[in-house]
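Of the protein chains in this complex, all but one are displayed in their positions.
Showing subunit A:
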Amino acid sequence: MPYYSKSEDWLHHSSLLLAARPTTTRISTNYHLSPARRTPKDATPEQIAEDEKKGKRGHLVITTFDPKSGASLKYKTSKAQEVGRLVQMLGNLAGRAAGVVAEEGTKKDEDVEMAEVGGEKREGGEGSGVATPVVQQQQQQQPQQGGGGGGKGKKKKGKR
């Protein structure tokens, strides 16, 4: 269950998952709101101002989940300015799920796959010399991060 740090990464991997399993993949948007913290009596004005800013205690988690493969891709934010962009992404993915803009998606996939393969080669080159433990770590991390999604990516690379 990885949380992506960039919404673009989330979008990209979600679109891959959606392309692989268009009928079962669902996207959830979860908006939480919890009441603002009570300010302590001995708080300085600065602290109070900070708390007011922090008083906006909502956050948004978007999850792409495919029950069939168990892949779950997440992105979390608490920034208001991202909402519009995220909903736009949801619309983009909805279009793909509905079978409207499928062609565009596959094109994009190919491009990034090439980049990924390139990146792997570089990793291998470094790892073969000295830093074997680092490579091992990376290999361990990959299945954790990707879940089902990671497995899917590997299959693709193998085919090419």
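Definition applied: a residue touches a chain if its C-beta (ideal position, glycine included) is under 8 Å from a C-beta of that chain, and two chains touch if they have at least 3 such contacts; residues count from 1.
Assume contacts and distances are computed from a predicted model.
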Missing subunit (named according to UniProt) among the choices "Signal recognition particle subunit SRP14", "V-type proton ATPase subunit F", "Ribosome-associated complex subunit SSZ1" or "Vacuolar ATP synthase subunit D": "Signal recognition particle subunit SRP14"
Contact footprint on subunit A, counting only the chain that is left out: 19-23, 25-36, 53, 56-60, 68, 77-84, 87-88, 90-91, 93-95, 97-100, 102-103, 106, 109, 152, 155-156, 159
